[in-house]
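With one protein chain withheld, the remaining protein chains of the complex are depicted in position.
A and B are the chain letters, set down in written order, and residue numbers restart from 1 in every chain.
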Amino acid sequence: MQNKLNAGRFFEDFSLNEVISHATPRTLTEGDSALYIALTGARQPLFCSQPFAQSLGYAKQPVDDLLAFHIAFGKTVPDISVNAVANLGYADVRFLEPVYVGDTLTTRSQVIGLKQNTSGKHGVVWVRSTTVNQHHVPVLQWVRWVMVHKQRLEAPSPETVIPTLPTFVAPEQLSPPSFLNPHAACAQVSGGAYFWEDYAVGERLNHRAGLTINDSDHTLATHLYQNNARLHFDAHLMQSSAQGQRLVYGGVVISACRAISYEGLENALSVLAINAGSHTAPSFAGDTIYCATEVLDKWPLANPAFGALRLRMVGIKNCLPEQVSTVKEADSYHANVVLDLDYTVLIPKKGHTS
Amino acid sequence: MQNKLNAGRFFEDFSLNEVISHATPRTLTEGDSALYIALTGARQPLFCSQPFAQSLGYAKQPVDDLLAFHIAFGKTVPDISVNAVANLGYADVRFLEPVYVGDTLTTRSQVIGLKQNTSGKHGVVWVRSTTVNQHHVPVLQWVRWVMVHKQRLEAPSPETVIPTLPTFVAPEQLSPPSFLNPHAACAQVSGGAYFWEDYAVGERLNHRAGLTINDSDHTLATHLYQNNARLHFDAHLMQSSAQGQRLVYGGVVISACRAISYEGLENALSVLAINAGSHTAPSFAGDTIYCATEVLDKWPLANPAFGALRLRMVGIKNCLPEQVSTVKEADSYHANVVLDLDYTVLIPKKGHTS
Partner (left out) sequence: MQNKLNAGRFFEDFSLNEVISHATPRTLTEGDSALYIALTGARQPLFCSQPFAQSLGYAKQPVDDLLAFHIAFGKTVPDISVNAVANLGYADVRFLEPVYVGDTLTTRSQVIGLKQNTSGKHGVVWVRSTTVNQHHVPVLQWVRWVMVHKQRLEAPSPETVIPTLPTFVAPEQLSPPSFLNPHAACAQVSGGAYFWEDYAVGERLNHRAGLTINDSDHTLATHLYQNNARLHFDAHLMQSSAQGQRLVYGGVVISACRAISYEGLENALSVLAINAGSHTAPSFAGDTIYCATEVLDKWPLANPAFGALRLRMVGIKNCLPEQVSTVKEADSYHANVVLDLDYTVLIPKKGHTS
């Protein structure tokens, strides 16, 4: 009798250029959007006000970019990272088309890099994942790389291929919706007075809100994303781990920071790209997450009413952002930093909003 | 560079008669309604059975009155009460029109009273808030008053204006839906045998159910309402507060009591008004909420098939309602009382239900 319990792929099971189709197509609903607000406190009006979305030109209510991302990402976990030693990072995450309530997302991944560790016990796998909607239109695309256990140590080492990845998604490769209308009432709707012109490269915002993670809410979120990595859910298993307890899924921390950073970035309507990201330390239930934002760059976009801001989102636990003046020194992160995420947002220009 | 992190309004920032438009219009969905049931255990059939709602004459599924209220209220927090020392009370809360799934709510507030404290360090601000739907029809209106910090102590003291507020919303000012049909099957649908005629002024009901609040569920609820008051979410911050921990948003306690009071008030279809309310002590995760109801008054309504009951909802923590025979003595509340809410409900008359 076959062992029907899929142990997942080990390093030797990945081949260069192979395409893996992930299971569980997922229809996104108003229920997901309501839960996302409850789980994060998100207030971005594009995702909670249908009239505002329609006034910008959206046909229907779009789903929060990060909710779509976490669900799309969750689909890859059983095939890619269930035997991961570590999630090493992501890059070149592009939000290509709006995802609407009612859309069904399906994800596939292509292996674009492989590198066996010198120990021969692990290897790094790079995959480019693409999520399409029910019309087969790509809506999301990203690269991530993970270190995975090798199970059959005698399996031959694959040729080392390390993909070249962009430091950031170039402005000409961003995909803001082509239909976007200039918006006169944006400041009123968002409660924020600042627009593209108001942000200066080098500026830092120490957001004031803190969000304490609880056992139940981080597992609810991770289940909602249908991410089945056991270390988020199984306290019995994790008792004997180095951490002694369940780990919070990194996506929960990203979403907490996005919600916290609303104050000061009220008009950052949506996420256009995640340029790079790493989870620099684990988070646990009971931790309080804070966030600082640094403005890394700013670009105009083809649509004259909108621009893009490239931001650094620094997630910090259990101490205020103003207490973390140096996020990273040499190669070492401040002990309270849990997330270093480089991303790009869409924001209206001032001249077109009043 | 401007400080883009809005510290919120202090006492000297409010002017009499000023109108403040609050951010984040919010579209209510079936997701919000499902979450509200999960967060409270509400069983009022008007809000969970579409055929019942339609048989009463509602065009679509309405949203629980208190869910709509908490969301409408949440919008005012960033502008009104983020620097509040204390929420002193609310009055004249009127539920003007049904709120339906799909409606988008927007709230504005007018400053109707100001009184600087004799210390000069704080002041009381009265605001009347109005929530409209996407058709600009007012659906909710209420007055609340909060004590707010003064930041620039040298700012001149405003002229003291204390608004006259009604003790309760008079029966002729209640706004039950004009279309309501008499309902023959109400007792069957609600599971409750008692109607308007059965309740006597002075009667008290000690509801039996208790609901223990958990960290995760009170923060989920408060996030769902997009209420961003930090003291509900930030355990790190609250460690150094007088309470040493996160406070439960008062609206969570109101909704818990409304759900608990279902037994004995099964046919109280909806809330027509909140006449007055105060949170008499804080609640924390781990507290178990109980509820007693006192019948304060009863009125017929223009629609001969329905009447109104004016009720006192007493929220009690960690002891049974029957152990709190005296809710308030002189000006002092029983130590376990956390909520004293005077409200008015719509209830069918007996002669029209069988």
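Before moving on, here are some points about what is shown:
Just so we're on the same page, contacts are C-beta pairs under 8 Å (C-beta built on N, C-alpha and C of every residue); 3 or more make two chains touch, one makes a residue touch a chain.
Remember, it's a predicted structure, so these values are computed and weren't measured experimentally.
Residue A:Leu220 is the one among A:Leu16, A:Leu220 or A:Cys319 that touches the chain missing from this view. Counting the whole complex, the residues of chain A in touch with the unshown chain are 1-2, 4-6, 21-27, 29-32, 34-35, 78-79, 102, 104, 134, 214-217, 219-224, 226, 228, 230, 233-237, 246. Within the entire complex, the positions of chain B that touch the omitted partner chain are 29-35, 37-41, 43, 45, 48-52, 61, 188-192, 194, 198, 200, 203, 205-212, 214-217, 220, 263-266, 286, 288, 290, 318-319.
Here is the rule we go by: only the chains that are shown with their structure count from here on.
Chain B has its Cα centroid 36 Å from the Cα centroid of chain A.
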